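The complex appears here minus one protein chain, its other protein chains still in place.
Showing chain A:
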Amino acid sequence: MGFGAVLLELNGYQGMDVINVMIIGVFQDFRSITEILLKSIPLILIGAGLCVAFRCNMWNIGAEGQLYAGAVAATLVGVSFPGLTSWIYVPLVLIAGALGGAFWGGIAGYLKVRFQASEIVTTIMLNYIALIATSWLVTGPMKDTKAAYPQSARLLREAWVPDLISGARLHIGILIAIALALVLYVYLYRSSAGYAVRVVGINPHAARYAGMNTGRNMMIAICISGGMAGLAGAFEIAGVTHRLYQNISPGYGFEGIAVALLAGNNPMYAIFSGGLFAVLRSGSELMQISSQVPQVLVSIIQGIVILSVVTFGALRFFSRRRG
């Protein structure tokens, strides 16, 4: 925050005023709080999923692409089956999204396990490919022929995720996101399957000697994180926009990395760090409206948060070893 204020002052904005507007503004009324919660849904989902991948030492930088893959899959299902009731249709759309994301993540996982291709580079390349593919789909095969803009047809009414509170855009995805983050916490820290994922991440040789299948656990970890990102994409489509656009995500996939790191790669804490980043994002949007401060400031803050977290973590590690 302090750094943000200094940066603003140096560039001719009223630094502290802007920060004040941002902090007070985001909590000003009920509606703005529901908007923060709405933004926290994809961040919690992606952040919690990435915790699993990072714990397994799978550096999945591709949550953005996996989100798009999930959004495309959810849209395909969401426009195709008229006559289903909501009770069946909504879960179907969400599962399609999760599978789409898991598939996109799984490609990188497979290339890593089978060919030792660095998942850092492949997931980033798959981000670009997913974005370009989405742009092709909404201008070509999936384009709504009645619309002037590149966008898909609207999802059928029965496929929409129900609102949590009538009158606000906030939908029940927030409850599912929190529940899934807790499930992943239990999985990672209270189950033998999750234990195996963590051991592979800490020491793959030891894991192999203990009879664990390292490749399989790496695949599981990246597919879980991809699936969570895909689910986030499905929620954006079925809960917020109801259509597929070229840029449905303002970078949630990259922000999720910061969410996971701030949470110390613990899915339970991703609920809180996801909420914090949602506040920052809402605040930066407000700053842009009220004082024309470019919204991109939020990624600078994210970068600084990550550096602070790793410094803190490294220092703690250092003092523990000394002591």
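In the analysis below, contacts are C-beta pairs under 8 Å (C-beta built on N, C-alpha and C of every residue); 3 or more make two chains touch, one makes a residue touch a chain; residues count from 1.
In the analysis below, contacts and distances are computed from a predicted model.
Asks: Quick one: the chain not pictured, UniProt calls it what, "3-isopropylmalate dehydratase small subunit", "Signal recognition particle protein", "Cytochrome C" or "ABC transporter permease"?
Replies: For the chain not displayed, UniProt's protein name is "ABC transporter permease".
Asks: For the chain not shown, which residue from A:Ile95, A:Ala117 or A:Ile172 touches it across the whole complex?
Replies: Selected residue, touching the omitted chain: A:Ala117.
Asks: Please pick, from A:Leu126, A:Met142, A:Leu155 or A:Met228, the residue that touches the omitted chain in the full complex.
Replies: A:Leu126
Asks: For chain A, enumerate the residues touching the unshown chain of the complex.
Replies: 7, 11-12, 59, 61, 111, 115-118, 120-122, 124-126, 128-129, 132-133, 135-136, 139-140, 254, 257-258, 261, 294, 296-304, 306-307, 310-311, 313-315, 318
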